[in-house]
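Read through the structure below, which is laid out as structure tokens, and then see the notes.
Apart from one protein chain that is not included, each protein chain of the complex appears where it belongs.
Letters A and B mark the chains in the order given here, with residues in each chain numbered from 1 onward.
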Amino acid sequence: MVHRSGTRTVEGPSNGGFAAAGFSWVFVPQPVWASLASLQASPVPNIFRPESTPAEDIHRLSNFVLIITALIFIVVFSLLAYVVVKFHQRGAGDNREPAPVYGSNQVELAWTVIPCLIVLVLFFATARVIYSVQEAVPPPGAIQVIAVGHQYWWEFRYPKLGVVTANELHVPVSNPGNPTPTFVKLLSADTDHSFWVPQLAGKTDLIPNRENSIWIDPHAAGMYVGQCAQYCGIQHAKMLLRVYADTPDQFDKWVAAQKQPAVSNESVIAGRRIFEQTACVNCHAVSGTIANGRFGPDLTHLMSRDTIASGAAPNTHENLELWIRSPDAIKPGSLMPAMNLSEADLKAVTAYLESLR
Amino acid sequence: MNSAAISPGTIETPWSLPYKGQVGMFCLIVAESTIFVIFVVAYLFYIGKSLSGPTPREILEIPIFATVCLLSSSITIHTAVRALGKANFGTFRLLWFVTLVLGAIFLIATGFEWRHLIVDRNFTIATNLFGTTYYSLVGLHASHVTVGLVGLLTVLLLALFGKVRLEHYPQVDTFALYWHFVDAVWVVVFTVVYIIGR
Partner (left out) sequence: MSSESIALAGVPERSQPLSAVLYSWVTTVDHKRLGILYILLAVFFLVIGGIEATIMRIQLIVPHNHFVSPEFFNQMFTMHGTTMIFFVAMPLLFGFGNYLIPLMIGARDMAFPRLNAFSFWLAAFGGLLLYFSFVGGYGLYGAGSAPDVGWFAYAPLTAKVFSLGHSTDFWTLGLLVSGFGSIGTAINFVATIICLRCPGMTLGKMPLLPWLNLVMAWLVLLTISPLTAAQFMLCLDRFLGGHFFDTQAGGSAVLWMHFFWIFGHPEVYVLIIPAFAFISEIVPVFSRKPIFGYPVMVGATVAIAFVSMTVWAHHMFAVGMSAYGNTFFAMTTMIISVPTGIKIFNWLGTLWGGKLIFKTPMLFAIAFLFQFLCAGLTGIMLSAVPFNWQLTGSYFVVAHFHYVIVGGILFAAFGAFYYWFPKMSGRLYSEALGKLHFWLFFIGFHLTFDFMHIPGVLGMPRRIYTYEPGRGWDVWNLIVTIGVFFQGIAVVIFVANLLYSVFEGKLAGNDPWDAWTLEWSVPSPPPEHNFARIPEVRSRRPLWDIKHPEDPDWKYE
């Protein structure tokens, strides 16, 4: 039986309107979930539906900016519309000779000074939020994660918790009374990437030979989607991202499970042998075994994840087999090679991977 | 009607605008300077950042002689142009030739320096960050010196065949501007590479 941690999905409006009526919580029961062959409807990563302090600070600032720009628009557009209507040439017989006005110093001064004042106000509002987000200091309860961007997947390490996983980031919900935000150090193993989960924070790039950082503190449990936002190569489009905000209990359980070495199951020993003797171990790691590759995702608890190939496909039996047989069918150009296993070997390896809960 | 002439005589002061050759050369110098600025910025940024390999201190020898030659060539070309302005064609040709020789000495000296670095010390553009920034900056300057030498040679040959006359003073002066630019850039490159960088 396939075991998965419970999935709570935050569903926003599915046709992307701003006039959202609010969230509805949907808990998808296990058997229904397991039978879905295609990707379930993902929630909408709307920047105007923040669920974490950085995103909320940005949202407040953006509302302020939008109000100011709206006012400017109304004033200038009204002037333009008025001018176009009022001074329109009225037919061929219109022989007005408009007075040639060359300029006016007072008017020029006015429409220089007022924009300068607007700029000043906007600047201070902006600077405040820059500092509050970038200069935030991690409190004692903060979770530390190291995210390494790869072509085309995400590596997540929790150094203090001894956890290594990929593509699906689990963090605890942060309670304002006892804050447990997650501070993520952003590194890259190859080219530039960008970590963007709109409802949780603005995006920050992952750049090789450089250390960046981002922090999130989800206020509500749920799953938040995002994806890589800096073109990183052929499969940039499918370098998807999921952040699971767990309740503290769920998070502790998840960490405890992730810390365990790989499940050892005699019934899949054949598949394990093939895995360990083929090139799989060059790229993948399975803790507690000889597999120690770092080029590809850690597979120790593969079956605890809802998707494979960094979100490109749901983690089902069919997709897993397809991925190993022919990665190009799911993500053409990804750096996972087709393993050219015989059908029997393929089935054995898949069974082995499905034992890695 | 095909004439837009307003009655002449409405303009009181004589109408004179700058010489287009000088303006054009000035613009070219501005553009080229910007290219050099970017290479200098890269050089300065990468000082001390090489992960391995020889450092400037270990490997660079200050090219005093070559520098003196190049900078003196600015004096000789300036004097040559003034001589042309006074129609002293003989002096002009001689000083122009000296300028060419001084510039050539600079280039040859750079060539020897590079040969020593590449062949004897195994230090190339691919060795480390210092190698990359050093060869590219000095090389960019050397390429501009080369273009300058080609120009100098062309004018010299024309002068030797008697084709350079007094009325060509503005053009020759404009070309000298380029040569002065090349020398000025060397002052900057020298300072950045052999003084600051070490």
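Some notes on this structure:
Everything that follows uses one rule, which is that contacts are C-beta pairs under 8 Å (C-beta built on N, C-alpha and C of every residue); 3 or more make two chains touch, one makes a residue touch a chain.
Since the structure is predicted, the reported quantities are computational estimates derived from the model, not experimental observations.
When the missing chain is restored to the complex, the residue among B:39, B:92, B:175 or B:190 that touches it is B:39.
From the set B:20, B:121, B:163 or B:198, the residue in touch with the chain omitted from the display is B:20, counting the whole complex. Contact with the undisplayed chain is limited, among A:144, A:212, A:289 or A:326, to A:212.
One chain is missing from the display, and on chain A it is touched by residues 12-17, 39-48, 54-55, 57-58, 61-62, 65-66, 68-69, 72-73, 76-77, 79-80, 83-84, 87-89, 94, 96-104, 107-108, 111-112, 115-116, 119, 122-123, 125-127, 129-131, 133-135, 186, 190-192, 194, 196, 198, 201-205, 207-210, 212-213, 225-238, 240, 311, 332-333.
Although one chain is not shown, part of chain B still touches it, namely residues 1-6, 8, 10-11, 15, 17-20, 23-24, 27-28, 30-32, 34-35, 37-39, 42, 45-46, 49-51, 124-126, 128-129, 131-133, 136, 140.
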